[in-house]
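Missing here: one protein chain of the complex. Every other protein chain is in place.
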Amino acid sequence: MRTSRVEAFSDGVLAIIITIMVLELRVPEGHEWTDMLAIWPKLISYLISFIYVGIYWNNHHHLFQLVERVNGSVLWANLHLLFWLSLFPFVTGWAGETHFAPIPMTCYAAVALMSAISYTILQVVIVRAHESNARAAQASGLDSKGRISIGAYVVAIIAPFFGEAGAIVSGICIAGVAVVWFIPDRRVERTLAEPN
Amino acid sequence: MRTSRVEAFSDGVLAIIITIMVLELRVPEGHEWTDMLAIWPKLISYLISFIYVGIYWNNHHHLFQLVERVNGSVLWANLHLLFWLSLFPFVTGWAGETHFAPIPMTCYAAVALMSAISYTILQVVIVRAHESNARAAQASGLDSKGRISIGAYVVAIIAPFFGEAGAIVSGICIAGVAVVWFIPDRRVERTLAEPN
Amino acid sequence: MRTSRVEAFSDGVLAIIITIMVLELRVPEGHEWTDMLAIWPKLISYLISFIYVGIYWNNHHHLFQLVERVNGSVLWANLHLLFWLSLFPFVTGWAGETHFAPIPMTCYAAVALMSAISYTILQVVIVRAHESNARAAQASGLDSKGRISIGAYVVAIIAPFFGEAGAIVSGICIAGVAVVWFIPDRRVERTLAEPN
Partner (left out) sequence: MRTSRVEAFSDGVLAIIITIMVLELRVPEGHEWTDMLAIWPKLISYLISFIYVGIYWNNHHHLFQLVERVNGSVLWANLHLLFWLSLFPFVTGWAGETHFAPIPMTCYAAVALMSAISYTILQVVIVRAHESNARAAQASGLDSKGRISIGAYVVAIIAPFFGEAGAIVSGICIAGVAVVWFIPDRRVERTLAEPN
């Protein structure tokens, strides 16, 4: 099976996830600056989540550049990733609505962690699916950036249990990972540039 | 007519169906674990429906691999399938909101049954549409897995009329079919692997 | 300019229009059959609108099969059509919510009329855009089916001003047109079948 339809479906789901998050930004009640300021936590959480989903789309795009063939397992590993990403609008809305309360922060970090894990699973399944995907293997593997992210997510899940200050630590971890991943995976571009 | 635009449109509709279901997961009122626990039936119904729509996308993808030409009847049979699948967000929200009450369970199972029937109709219409779709015929036909599913749906529709216990039987049937279909249709992969 | 991206964008917009209408089917308050019965006008209006948008997608698909080149005017004529179609979820929700009250029926018929007119404009603009679209011309033109539809819409707009009975006439006209167009445009299939 060729990859085109998997990419098209993933693009569709990611495009919808990234866009419906804006529906959580309910129109303010009044028409003053204070009404706008009242929703700043929602704007911040929307911005962070937009960057997160953007990062996943970018890396997904890069990864599939190197994939030649897919099978049923790849389709399910991909749906598994999309499932966790589809929960971003929910946790984004909850974290913003509650002004980054501890438990919503833990849930947000948990969704981020599960997304990272399912992306790693997708990479492994792709490499195993077909020998022609060998080039994808070179560019995959859990490198230091991936390991740091997972560590940061674990901190972000646990920290809020220690109260408000922990929720701030959690927010810093989540925003920090977004910054680290902002630059797309150079390894893939390097692999693409190499001669076959 | 070639199949590319039918696939693109179906991918779009399926991507939207699978993603807007998350909008039924309204953000909890408070910010405690109890608020999160209060919505567990919605989370469960979201998960089951995500798997259902994922199965249909997977099988649709497999089926259209073998289709060469489509005509007006195939387009309508495909829209008929999409219509029933589009009701999943509605019955998912209702079943979750009412903590799997009997009548919403019956409706959920009815939508699942109609989706299965319309998928079977789509297969038949595709095979009749063009002789070059003959390979699709080999991989279609209502096999034992399809027959068991339809039986399970019928049980799931009727059982809730016998009260709460019946609603649980209904839930088990629906979840059970999801598990059975989790593995995509091997027959198609086999047909694809065969020499032309 | 080639047509692929216009088709992809139109498919996306049509897929979203056809699917978000289901969001107007709010989950019933209770969990009894009466709660389900209370929303039957919404189910009916959803079904009719699903068929309408499906017809437009089908005919759009058929039309663009014969288009070779597009220009800026075609892009805008296409967006004009999508604008009117995008109002279907709004009028569908209103007609269903008010149990087919006269004024919502007039608005629904007006949106249907404007969609039909903008589709006709799109056909004309396509034929004028490029001489290689000449085959599209053969299959276009306002035939008897188109003229009957426009007449029926005009009746459906005016009738509700004569009260409840008029609203029923309006509903019959709207449903009748859906039935007439259910079969996709045979002229296009005939033109495609002809030798170049």
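When the chains are written out, they are named A, B and C in that same order, and each has its own residue count from 1.
We take it that a residue touches a chain if its C-beta (ideal position, glycine included) is under 8 Å from a C-beta of that chain, and two chains touch if they have at least 3 such contacts.
Please read these numbers as outputs of a predicted model, since none were measured by experiment.
Visitor: Hey, which of C:L79, C:V124, C:I150 or C:V169 is the one touching the hidden chain?
Guide: C:L79
Visitor: Among C:G54, C:P89 or C:G166, which one touches the chain that has been omitted from the display?
Guide: C:P89
Visitor: Which residue among A:W57, A:W94 or A:Y108 touches the omitted chain?
Guide: Counting the whole complex, the residue in contact with the absent chain is A:W57.
Visitor: If you put the missing chain back, which residues of chain A would it touch?
Guide: Against the missing chain, chain A presents residues 7-8, 11-12, 14-16, 18-20, 22-23, 25, 27-28, 30-33, 36, 47, 50, 54, 57-58, 61, 65, 182-184, 189, 192.
Visitor: Applying the definition given at the start, please give the residues of chain C touching the unseen chain.
Guide: On the chain C side, contact with the omitted chain comes from 1, 5-6, 8-9, 12-13, 15-17, 20, 23-24, 71-72, 75-76, 79, 82-83, 86-87, 89-90, 93-94, 97-98, 101-104, 107.
Criterion: only the chains that are shown with their structure count from here on.
Visitor: If you fit chain A onto chain C using the CA atoms, what's the rotation angle, as a multiple of 5 degrees?
Guide: Superposing chain A on chain C takes a rotation of 180 degrees, nearest 5.
Visitor: Give, as an integer number of Å, the spacing between the C-alpha centres of chain B and chain A.
Guide: 26
Visitor: What positions in chain A touch 2 or more of the other chains?
Guide: Expected reply: 12.
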